[in-house]
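The other protein chains are all here in position, but one chain of the complex has been omitted.
Let's look at subunit A:
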Amino acid sequence: MKVDFEMLKERDRIAGLYRLLSIYNGLVVFLMAGFMSITQEKIIQSMSARSFLETLPIVPLPAGKGFSLSMGSFFVLVLLGHLYRRDTLSDMMRYLVFLAEITACMLLMRSLNLAYDGVVLLVVADLMHRYQGKNQSWLLVGAMFGLYCIANYNLAIFQGHVAPFDAYTSYYKSSVQAILIAVKNGFVSLNIILFVSYLVLLVQSKHQEKERIASLNTQLGEANERLRIYAIEAERMAETRERNRLAREIHDTLGHALTGIAAGLDACLVLVDAAPEAAKKQMAKIRETARRGIVDVRRSVEKLRPDDLEKLPLRHAIARMVAEFAESSNMKIRVIALGWPDNLREDEEEVIYRVVQEGITNANQHGKATEATVTIGTEPGRNYIIIADNGHGCEDVEPGFGLRHMQERLDLLHGRLRYWSDNGFTLEATIPAGTRREENE
């Protein structure tokens, strides 16, 4: 936050200096154009137009026109400069704007009779503002060179086609002339000073920005390294937790059974000679315990094995689940895929998987069906699953735990569940599609 604040302050300072440069140039343009216009008017009034014209290579613009042309082209220049600095412009537009800016600059210089070329620096300031880094340095050098040439070309081409500033000053007394020339040179010098300070500030700020970016980069690298260490640690912790779970599971099932068996066998050892009948009974109990232990172990192993859905894509998981179910229940189940929804979220996949699982279980258990068809498809805006069986169905469906559970799962996804009996029982579930993209937007 502190860095940002400093950067903003810096940027404000640069913008302020640029504004100062613009205003200063505007003032100079105003004064120069005004001076020449007023002098021209005075020359007309003092009836020395003929001798004034004799010193000029061209007929200058009328006083009012010349003044408005100067001020007008200056405002256009400033407006274009403002546009050029906008970040929202496309590259093509930016070049066009810059070209227009140069044209306005040339027009302005011409309308000021080339007496003041400081406005070129204003254009250079704009150009510098856009300077991004090393890869653009050649471009920048090229553009600067071009501007220099334009300014000189301007001078060379138009030199013989403008009324020189000296012709205007020579209207006044020589003591006044000296002052006028000194003031004009002062204007130029002050403009250069302003421009150089602007440039220094700009370069400084660019440099600082670069440094800030470098420091941010290091920080980012450090954070990355830390994250990697955390990840390794987290993995190790998960491993430990899993190990603990296994240990607990073994302890709870196998340990429990083996403890029982060991204790039972101790009792048998005591009883086997004194009461062989009781020992036999006891051993039967032990066998029962061992069997239960085996079941428990199996269940535990089953619990530890990952679900199909976790390790397989949804499509294969459903196929495998349906196949396994068909085999164990002797049902004939067909899966028709009219289109596989893609881009599904994990929870959506889970819901689809469970709906199919629950649906075929219901068909088997409640409908006593021998055949079932699972249809999965997509339509614009939604995905649907239809499970139809040939069981006896029922007139009034009393939603049991299974259906209600399904309904709840679907509700979470703003889905819908419908079911009815005709030739058997049919169940239809729809899930709105495309939610993922919208959420991302």
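In this section, a residue touches a chain if its C-beta (ideal position, glycine included) is under 8 Å from a C-beta of that chain, and two chains touch if they have at least 3 such contacts; residues count from 1.
Methods note: contacts and distances are computed from a predicted model.
Novice: According to its UniProt entry, is the unseen chain "2-oxoacid:acceptor oxidoreductase family protein", "3-methyl-2-oxobutanoate dehydrogenase subunit VorB", "RNA polymerase sigma factor" or "Carbohydrate ABC transporter substrate-binding protein, CUT1 family"?
Specialist: Hidden chain, UniProt protein name: "Carbohydrate ABC transporter substrate-binding protein, CUT1 family".
Novice: Using the touch definition from the top, which of A:M32, A:A63, A:L202 or A:A388 touches the missing chain?
Specialist: Looking across A:M32, A:A63, A:L202 or A:A388, the contact with the absent chain belongs to A:A63.
Novice: Consider the whole complex, including the chain that is not shown, and state which of A:L31, A:L89, A:V188 or A:V297 touches that chain.
Specialist: A:L89
Novice: Of the residues in subunit A, which ones touch the absent chain?
Specialist: 40, 43-44, 47, 49-50, 52-54, 56-63, 65, 79, 83, 86-89
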